[in-house]
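Of the protein chains in this complex, all but one are displayed in their positions.
A, B, C, D and E are the chain letters, set down in written order, and residue numbers restart from 1 in every chain.
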Amino acid sequence: MGIHHYFKSLSDFEKIIRCPGKFKFQEHSVASHSFKVTKIAQFLGTVEEQGGEKVDWRLLYEKALNHDYAELFTGDIKTPVKYASKELKRLFSEVEEEMTKKFIEKEFPPEFRDVYLERFKEGKDETLEGRILAVADKIDLLYESFGEIQKENPESLFLEIYEEALSTILLFKDMVCVKYFLENILPDMLLERFIEQSELAVITEKMINESGGNL
Amino acid sequence: MGIHHYFKSLSDFEKIIRCPGKFKFQEHSVASHSFKVTKIAQFLGTVEEQGGEKVDWRLLYEKALNHDYAELFTGDIKTPVKYASKELKRLFSEVEEEMTKKFIEKEFPPEFRDVYLERFKEGKDETLEGRILAVADKIDLLYESFGEIQKENPESLFLEIYEEALSTILLFKDMVCVKYFLENILPDMLLERFIEQSELAVITEKMINESGGNL
Amino acid sequence: MGIHHYFKSLSDFEKIIRCPGKFKFQEHSVASHSFKVTKIAQFLGTVEEQGGEKVDWRLLYEKALNHDYAELFTGDIKTPVKYASKELKRLFSEVEEEMTKKFIEKEFPPEFRDVYLERFKEGKDETLEGRILAVADKIDLLYESFGEIQKENPESLFLEIYEEALSTILLFKDMVCVKYFLENILPDMLLERFIEQSELAVITEKMINESGGNL
Amino acid sequence: MGIHHYFKSLSDFEKIIRCPGKFKFQEHSVASHSFKVTKIAQFLGTVEEQGGEKVDWRLLYEKALNHDYAELFTGDIKTPVKYASKELKRLFSEVEEEMTKKFIEKEFPPEFRDVYLERFKEGKDETLEGRILAVADKIDLLYESFGEIQKENPESLFLEIYEEALSTILLFKDMVCVKYFLENILPDMLLERFIEQSELAVITEKMINESGGNL
Amino acid sequence: MGIHHYFKSLSDFEKIIRCPGKFKFQEHSVASHSFKVTKIAQFLGTVEEQGGEKVDWRLLYEKALNHDYAELFTGDIKTPVKYASKELKRLFSEVEEEMTKKFIEKEFPPEFRDVYLERFKEGKDETLEGRILAVADKIDLLYESFGEIQKENPESLFLEIYEEALSTILLFKDMVCVKYFLENILPDMLLERFIEQSELAVITEKMINESGGNL
Partner (left out) sequence: MGIHHYFKSLSDFEKIIRCPGKFKFQEHSVASHSFKVTKIAQFLGTVEEQGGEKVDWRLLYEKALNHDYAELFTGDIKTPVKYASKELKRLFSEVEEEMTKKFIEKEFPPEFRDVYLERFKEGKDETLEGRILAVADKIDLLYESFGEIQKENPESLFLEIYEEALSTILLFKDMVCVKYFLENILPDMLLERFIEQSELAVITEKMINESGGNL
């Protein structure tokens, strides 16, 4: 029993790679993903707050930070498997809960158990904070898939992921923060330009000419 | 539909890393594992044959080569999850079968479907070939965990894996090839020696002296 | 200008490797480190709260999550350089502040600037939350160096880092959470045992004997 | 002497990287390559069998599985060197054979030597199985080079490899399985489409509109 | 004290990655960079010599080989930080000098100190050799950024680096070797062509036709 094992296990999240079994130009760990989701949730919460909503910040941070905790026990199971049937999904959630509970009982002294049971619960509920988490999680996924598409990853899977992430975000399109995202952030992502090698010749010639030389 | 997608998917096995979520000095892909299991099964089959058993080589190779094919669809699910309950295990097997069937129907022309349905079935049955596969699979796992222990990986998980692999092999201890493994191969593994840094000083001094110099 | 650039920059933290220029068995990014520090701060805050302190959770999470934000602009400057002289340290801090300010003015719309200027400030102040951050930051560093020592990294640097991290933690030894760490967590870390290869022979023999065979 | 050394050496194939000395987006080990070649040979054999040929499956699997075994002793020598002169090629083959023989005599007990000498022989002979191996080896090479070209690797070497692989496959164009490959598999490979970043804007707008919003 | 520590520290240069904190398709260490800069300087020196200049080769090699030595102590500080203010730059250079001096005094026996103090000095002075080094350093940087642009790295940073490197080279446009570079080498770099996937279909069809078959 011991918090030492809990602290040590944090490093395991650096070793769970998201979207296994596919070539990716840039890999992302669950640790990095959790960091980015929490940062994105922080921004979305700020937008909600400026839009007049009351944000429970402690709750929001707890949900974002811990939202993939169960992957420590289950690994990264491919989504189509996880959701193959309602029965499997239900059983699966039960197993996750059971394993989380056992871990907490094994490693946490009694005085911390209740608070950690609460923290490691599924966070995507109907509260404002649960909905912000659901959106933040998909925004990071959108950026991950965009990063691969932008680097010209030929796997069509990444377009499917992009679409799946966007369609989930759109389910929350009545939220102030989602409106902000759709109106102010997504368009900039789509406008990102590429450097074409052909530009290099133009730029180079211009620079050489300006320096008084010629190519 | 197309065999092209099947051929292309073979490369995905190079991207499924075994035992995710734990620090390892040397990582192994499912592609590499399948290669090694098939080579080990080849040797075990040879021992069985010399021991008087009749080996169906075509079947043995098919089983070994394809034994982790379903991981293409499911990813690498942690064992404790997979076997958390009989019901979950049964459902998982159903999902795997279903997904394999769908993949074959989508990608393989009709004339190849039956043969590939057969090839992608769970191979660890009660036949001699199924039992050789079960042993070969665990021998490679034993070598993987031994490799980490020998490199001084401090994770106790690898000792648990070593024990789990060995105990499964021992279930088949009446097989000729398992006897051979326990008597002729495992002892050499356990006798592997380390190079201690302290030896270096001794060796170095000896070499310098023999060359006529002195340290 | 745009929050898109802010969101995209989060991925750069996955590419800043801590402690560059030294061989490490396991590398850690600033993104992973930030995740772990926030999780550790969460636990330390819980201990403080149970010890009767009033924790401002929003502030604690903000400090932990953003504490290395300036590395986006400066990269990972080696500590001895950063602290080579008071004058250099002061100038560096000014440069960091200046760059952070410029980034916020360039990328954040006016309505978010104040809140992000506050969030990206140096977080290790005299508040309870600032002190928890200082401790959490060093606990993760302690675990990083412990991980290398445990894997037998021959670089003496990691012992120096271990000592430096511990001595900083000890500066806060009057805090409830530091007492908890020293009494309940650190001893478990130090008791971690190694698996010796020699144990394998004993375990293996025992298992084979119990299975009714012999080696 | 010992099969343990043979089993342990299998892991070295995971550490021989194909096509060294060139930037590649995705690296492939000899272990992975051998796995894929065996799987491809399995499919090609099935096509031949359905085309009325008699396939010796045991032989085919042995050839495919072991076809790069000599690289354990020689490493990955660049093809232009290997084939620089007939004399060098001949000497080289002799050295490979000699080293394989020595390894077998050193590590294999007498009762296994003959079977392994046979297994580790050059497999690309005039038999049906030898020709299937020759084709399967080049199909995997074709996929490796296609993968780099598709990911926009600017090295023209990969186009040369693509052409070299295809021209070797074409030498066997009278085989049923090569016809099948040229008619049913290669065209699908060439039709693979890219996702263009510009498509993203279209898809995104469509999805947002369909959800009742607008960008 | 000891040259052993100096020899051992050489390996640390393999662990300092250039341009940290950004996604790169191909990473370069300071060790590799130093090797390439020295090779490029060797060529530029040859051009200067053929152009009638007197090259002090010993000095040129010393400058090129050691030009990034101080990064051992400072790590890779981002350029905008390093040059944020004149005062910081000055202080920074002082710190580098101080640390280099301390290292030499600690690790080198007295008889080698003067020669190494000289060798580890800032090499980019007004001498011919100092100017060749300045150009060679930027040519390697130009190739690094070109490599990323050619592989379609979407980070605009690499275009900025390309421009910054070229503009520095142009400062030396009166040197014989820079003229040679601008007239004979840079144009070939800009003419590098890409292999387009669409070409593959054409090439493939042509090859199949020529072999007497058809696609």
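Following the convention adopted for this analysis, contacts are C-beta pairs under 8 Å (C-beta built on N, C-alpha and C of every residue); 3 or more make two chains touch, one makes a residue touch a chain.
No experiment lies behind these values; they were computed from the predicted model shown.
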Touching partners, among the displayed chains, of the absent chain: B, C, D, E
Any idea which of C:Gly51, C:Pro80, C:Pro109 or C:Pro154 touches the chain not displayed? C:Pro154
Just name the one of D:Ser11, D:Gln26, D:Thr127 or D:Thr168 that touches the chain not displayed here. D:Ser11
Residues of chain E touching the missing chain are 2-8, 10-11, 13-14, 26, 28-29, 31-32, 34-36, 38-40, 42-43, 46, 50, 57-58, 61-62, 65, 109, 111-112, 115, 119, 139, 143, 147, 184-186, 188-189
Determine and list the chain B residues touching the chain excluded from the picture. 25-26, 147, 150-152, 192-195, 197, 199-201, 203-204, 207-208, 211-213, 215
Absent-chain interface residues of chain D come out as 11-13, 15-17, 20-23, 71-78, 80-81, 84-85, 87-88, 91-92, 95, 98-99
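Quick note on the criterion: only the chains that are shown with their structure count from here on.
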Would you mind naming the chains that touch chain B and likewise touch chain C? A
Rounded to the nearest 5 degrees, the rotation mapping the CA atoms of chain A onto those of chain C is 180
Which of A-B and B-D has more C-beta contact pairs: B-D
By Cα centroid distance, the chain farthest from chain D is C
Centre distance in Å when chain C and chain E are each reduced to the mean of their C-alpha atoms: 33
Using mean CA coordinates as chain centres, what's the chain D-chain E distance in Å? 37
Using mean CA coordinates as chain centres, what's the chain B-chain E distance in Å? 45
Touching at least 2 other chains, the residues of chain E are 23, 25, 150, 152, 192, 194
If each chain is a dot and touching chains are joined, what shape do you get: line, ring, star, complete or other? other
Could you list each pair of chains that touch, in label order? A-B, A-C, A-D, A-E, B-C, B-D, C-E, D-E
